[in-house]
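Shown below is the structure under consideration.
Every protein chain except one is present and positioned as in the full complex.
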Amino acid sequence: MTQEELQSYILQKYPGFKLEPLAHDLTFLVPAEQYIPFCTFLKEDPSMAFQNVMSLTATDYLDYMQVVVHINSYSQKHRIAIKVTLDRENPKISTITHLWPGANWHERETYDLYGVLFDKHPDLRRILLADDWEGYPMRKGYTHWNLTPMPDDVTEVMKDYPTVPNPLG
Amino acid sequence: MEKLPIYTQKIPGGGVLLTATDKLMNWSRKSSIWYMLFGLACCAIEMMATGASDYDLDRMGLIFRGSPRQSDLMIIAGTVTLKMAPRIQTLYEQMPEPRYVVAMGNCACNGGPYRYDSYSTLMGVDKAIPVDVYITGCPPRPEALMNGIIELQKRIDRMSLKDKMAIRV
Partner (left out) sequence: MTLAPNISLGKEEGLKTEEFVVNIGPQHPSTHGLLRLVATLDGEIIKEVVPHIGYLHRSTEKIAENRYYHSFVPYTDRTDYISAMLMNWGYVMAVEKVAGICNPMRAEVIRVLIGELNRLASHLLFYGTFGMDVGAFTPFLWAFRERENILRLFESLCGQRLTYNYYRIGGVSHDLPKDWVGNLQKWLAHFKQVYKELYDILTYNVIFLRRTKGVGILSKEQAIAWGCTGPVLRASGVDWDLRRDETYSVYKELKFEVPVGENGDVWDRYWVRMQEMLQSISLVEQCLAKLKELDDKLPRLQRGSAEWKENAMFVIRTQSVLQVEPGEAYVRIEAARGELGYYLVSKGGAKPWKLKIRSGAFCNLSVLPEITRGKLIADLIAILASLDIVLGEIDR
C-alpha cells in the first residue's frame, strides 16, 4: 500500500487520530488508551499485516514525553510510525511484547535511558547501564559533572565565517 | 631467584654476576611477551590487524592468549566504561607478575572523543590500573602499536632483579 492509501485506510477506521505535522514519514499521534487496540488492529488486519517493530524509543520534550514506535511489514511492504504522548513526571505505557516479541529489548533500553515504565513487560530491568545506576541519563534535565552544555546561540560562532546567505531562503 | 641479589652483593665480583643475570632475564622477558586478547572497541580491530598478516606481531614474539593467567601483557584497546572498570581490575589482578599494561588509543589514554558529555566513560584506564606505555591515536596505526611495544621492550630492559617486580624505571 502506498502512504496515501495507508493514511486514508487508517483514518477511515480511526477518524480521531491526528498526523504529526513535523514528520517526514507517516506518523500517527495515538492517545494512550487506544494504543493497544490500535496496535492489535495493525497486526491482525489482513491488509495492514504489520509484522515487527523496527525501533521503539522515547523523546523528552520538556513539557511532555513521547514514545515513538516504528513498525513495518514485509508482506505488504509498508511502514508506519506511532507516537504516544505521556506525562513526563510519571511516564507509563503498556508493553507490546505480546504482539511483537522484537520490542522486548527496545522497551528495556527505553526504560533504562528515559525511565518509561512498561506495564506487563516480562523482564523490565536495565540493559545498557550498570544495575545500580541511579537516574535516567537521556532525560533533558539530567545533571552530571561531565555534561557541559555548548553555547546554543551560534551568533558568536558565526562571526568567524564569511557572510552566508540564509540556508533555507 | 629473589635471594640471588643478597648473596651476590656479599661476594667480591658478585655485581658482575648480577648484571649478567639481569641482562639474560630481561632479554628473555622482552623477546616473548604474550599478550591477552582484550580488545574492547575500534582499536581492537587495529590490534587484530597488527597481529595478522602484513604487520605481524608474532615476529616480535607476541602471541595472543585467551586467559589472563597465561599472559604478561594486557593491551587495553578501546574505551573503558564505568560498567567495565571493575572487571578490568579483576583481570589485572589475575595476571601473574611481571605484568605490563599498554593503553592503546585515545580512549584508553584519557577518554578520547568521549571525554566531554559522556556519563558512562572512564576517562583513561590509568584511573583503574597502572599503565606502562601510552599509545595515542584514534585508532593508532599498526606501526604505532609496534613502536609502543618496542618502547615497552626498552622499559623491560631497564628492569633489575634487585628491585621489586612492580618498580619500573
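The letters A and B name the chains in turn, as written, and every chain counts its residues from 1.
We take it that contacts are C-beta pairs under 8 Å (C-beta built on N, C-alpha and C of every residue); 3 or more make two chains touch, one makes a residue touch a chain.
Since the model is a prediction, treat every value here as computed from it, not as a measurement.
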Of B:120, B:136 or B:160, the one touching the omitted chain in the full complex: B:120
In subunit B, positions touching the absent partner: 36-42, 44-46, 48-49, 52-54, 64, 66, 68, 78-79, 81, 83-84, 87, 91, 113-114, 116-121, 138-139, 141
Touch list for subunit A against the chain that is not drawn: 20, 22-25, 27, 51-55, 57, 59-60, 68, 70, 74, 77, 81, 100-105, 113, 126-130, 137-138, 147, 149-150, 152, 154, 157-158, 161-162, 164-165, 167-168
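As a working rule, only the chains that are shown with their structure count from here on.
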Footprint of subunit A on subunit B - complex, ascending: 82-83, 116-120
Subunit A residues touching subunit B - in the complex, by the definition given at the top: 129-130, 137, 142, 144, 146-148
